[in-house]
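I have placed the structure first, in the form of structure tokens, so that the comments after it can refer back to it.
Every protein chain of the complex appears in place save one, which is left out.
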Amino acid sequence: MKTISKRANKGLLTALMGGLLLIATTGTASAQVTGETDFIFNSFLFLITGMFVMFMAAGFCMLEVGMVRSRNAATICLKNVTLYSIAGIMFYLVGYKLMYGGANAFFGGFGIWGADDALAKANDFTKLQDDGVNYASGSDWFFQMVFCATAASIVSGTVAERIKLWPFLIFTAVLTGIIYPIQGSWVWGGGWLSEMGFSDFAGSTLVHSAGGWAALIGALVLGARTGKYGPNGQVVGVMPGSSLPLASLGVFILWLGWFGFNGGSQLALGSAANAIDISQIFINTNLAAAGGVVAAVIATQLIYKKVDLTMALNGAIGGLVSITAEPLAPTGGVAMLIGAVGGVLIVFAVPLLDKLKIDDVVGAIPAHLVCGIWGTLIVPLTNKDASYLNQLIGVVAIGAFVSIVSFVLWQVLKMTMGIRASTEDEMQGLDKSELGLEAYPEFAAS
Amino acid sequence: MKTISKRANKGLLTALMGGLLLIATTGTASAQVTGETDFIFNSFLFLITGMFVMFMAAGFCMLEVGMVRSRNAATICLKNVTLYSIAGIMFYLVGYKLMYGGANAFFGGFGIWGADDALAKANDFTKLQDDGVNYASGSDWFFQMVFCATAASIVSGTVAERIKLWPFLIFTAVLTGIIYPIQGSWVWGGGWLSEMGFSDFAGSTLVHSAGGWAALIGALVLGARTGKYGPNGQVVGVMPGSSLPLASLGVFILWLGWFGFNGGSQLALGSAANAIDISQIFINTNLAAAGGVVAAVIATQLIYKKVDLTMALNGAIGGLVSITAEPLAPTGGVAMLIGAVGGVLIVFAVPLLDKLKIDDVVGAIPAHLVCGIWGTLIVPLTNKDASYLNQLIGVVAIGAFVSIVSFVLWQVLKMTMGIRASTEDEMQGLDKSELGLEAYPEFAAS
Partner (left out) sequence: MKTISKRANKGLLTALMGGLLLIATTGTASAQVTGETDFIFNSFLFLITGMFVMFMAAGFCMLEVGMVRSRNAATICLKNVTLYSIAGIMFYLVGYKLMYGGANAFFGGFGIWGADDALAKANDFTKLQDDGVNYASGSDWFFQMVFCATAASIVSGTVAERIKLWPFLIFTAVLTGIIYPIQGSWVWGGGWLSEMGFSDFAGSTLVHSAGGWAALIGALVLGARTGKYGPNGQVVGVMPGSSLPLASLGVFILWLGWFGFNGGSQLALGSAANAIDISQIFINTNLAAAGGVVAAVIATQLIYKKVDLTMALNGAIGGLVSITAEPLAPTGGVAMLIGAVGGVLIVFAVPLLDKLKIDDVVGAIPAHLVCGIWGTLIVPLTNKDASYLNQLIGVVAIGAFVSIVSFVLWQVLKMTMGIRASTEDEMQGLDKSELGLEAYPEFAAS
């Protein structure tokens, strides 16, 4: 105020008085979020929620390490930390541009993130604003990257305990650098499915089903673990997870991360409407997971006369995946029911896969693929802008694309370097053959 | 500026000049946070700190799973993931309205959250502002829900290793849907204790003591684990926790979550004063926990000539609970001392409970009940708006209410379905009898 009063004259004073009154009103309800504040809120949302999604990598690692036998525990840790690393590098070098480059309806384009003139713009708020971009480009890259890593995490659990390390890592590189970004470009990159009207808010199909299809094809090409199924397809070798407490920790971490996953997918925080929407997303995310848990607990009690912890844990994941395609439109109660259906689907899908002799070590196919499909198809129930037909087309198109490319890739890896560990290595555990160590060297495994 | 200059005339120009000068001043110290920015900050505070409080469910799970014997580890995981789910559902269907409905001095009201016209308002910033609500309703629900879940988490550790699964889950549903919300309405819902002047900033009494009373009554009704106490009350069966590393992880997670628990309880971030207050809360929360740890470490060294890890861990929790009733008013040094007293209380309360043959598997009663009472009673030392008499009345009233209702509920469950596992099931572990599996199937338990 000091500098102003020095320069004030009568005419200005009149103006000042009006201005003062108006400024005063900026403290009231009608005040809007201004440009730079909006920019910061949006960027900060990406960064903070992205951190929680990043932490889901730890959740997957713990869930998987708890679900495999101890002889493969170190290998699953190595795979998880390495796949997250590879995802980051590939999405930087290839994936982001391929997904969001906007070249055409089927893929985005080629190039390293930030290597073109967008990089210069990324460091200049004014230029970004001129282009209508109200967030830091880098914050968006970070947020999208952790989604890509999530898709890769899904695969590793299903194919655990018998896949060789290096072909898995190569598959991961292609998945995160090419497969995930191409199908992602069809929707979030503004491609043909987006044009058609397919709706997938936070990735029931684009992240979870995509990862699930790649996992399913991997399981089919690899075959089941030695000794899991008898000649008539019955389960003969029960191979229980080595640490259910770590698996439980993993699910809690995933649940935590999912608030970032779904909430951050609002993509903006810089208005009251966004804050209201994100709050609803948090509620629905939580209630869908809770519905999945309670439904799985009740279903296993009714069917098996005992509650099954691994079903309950996967019930949480199933509920979360189910709500991810549309976490905003439902009321909390509907979200809870959508999640509960997901939990029940888990309970029925797990034994069904066993009947089909598809050996999914951690139950990723029921949780991510089956519930991902369910969540995507049910979107039109609450989101009137979506149609059941379009949702079905999207599910089928992405399923076909990911499955076919994954199949070709798994086959090429199989024919060239081989993807399956020797039976001997499998029996003694991959930790010895791949890493030459033990995850729990002091504890005598039974 | 472009559109404006087109329409400018001389009179407006005069006004513009004054306005410009004023606008320039909005970049200086005197500028206030405007309505919508305030709204976003407040909502975002609820959501982000609420996520950390949600993660405390994982902390409780790890603390408890590390403190029970391996034969009950899977069951404790199932209970923790399920109780968090039940808390979310019950608080949605019944609890929130019963706590915050504002019907009268003794309970809030009945109904599903968001089912009345408040839901419409919840989606309209302008209407909310008209009502003086400067945050998204849903963000508040989420934040309050995770507090409710925390209260339920406290019970599960105390009654571990001998309670049957289903009666525990039913107790949890009533606790989170009815007991916790009713006593909560007395203070945070604006009820009679609030009117009287009882002060509990973040829930030393409302969350921690409440959970602690329910746990204590449960332990009394259940009785001790078979073989824990001899005929003269001495401890004959040492039953050490199966994984102190997981218990330690749990405490770190709880400590982390507590910044959200206490910091978010400021309930607003949209002013410099709020940011300053929350910072002080963070400092005090950290120093109280640190004081609790160091006090417990020193006390056990002096008394037992050895440092006790489980005491140190519970010292952290005790320090945190102690500061939760008033994390804002003390200086850091005073907060440290309040927490240190909490840590010492733990060291003396644990053997005292054993003398009373009250079998508290994880030490939740010392940490949450004893320190919750201590923290609540000491509030007037630093908060001059509180009185020792009112604090005592609040502690007694809530203690009586929760204890009586819990007692009736535990008794009803005992008489109808039974709450205690058979001695045979208890000896072989609840994981086998309740879940039909083992938490660590490959590791031979001694």
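Each chain gets a letter, A and B, in the order it is written, and its residues are counted from 1.
Criterion: contacts are C-beta pairs under 8 Å (C-beta built on N, C-alpha and C of every residue); 3 or more make two chains touch, one makes a residue touch a chain.
Every value quoted in this text rests on a predicted model; they were computed, and no experiment measured them.
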| item | value |
| --- | --- |
| Option from A:Phe39, A:Trp213 or A:Trp410 whose C-beta touches the chain left out | A:Phe39 |
| Touching residues on chain A - with respect to the absent chain | 14-19, 21-23, 25-26, 30, 32-37, 39-40, 43-44, 46-48, 50-51, 54-55, 57-58, 61-62, 65-66, 73-75, 77-78, 80-82, 84-86, 88-89, 92-93, 112-114, 119, 122-123, 125-126, 128-130, 135-139, 141-142, 145, 165, 169, 243, 246, 249, 434-444 |
| Touching residues on chain B - with respect to the absent chain | 1, 4, 7, 11-16, 18-20, 22-23, 26-34, 37, 41, 48, 52, 69-70, 240-245, 247-249, 251-253, 255-256, 259-260, 263, 269-276, 278-280, 282-283, 286-287, 289-291, 293-294, 297, 304, 306-310, 312-313, 316, 331-333, 336, 440, 443-446 |
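Convention: only the chains that are shown with their structure count from here on.
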| item | value |
| --- | --- |
| Mean-CA-position distance for chain B and chain A (Å) | 29 |
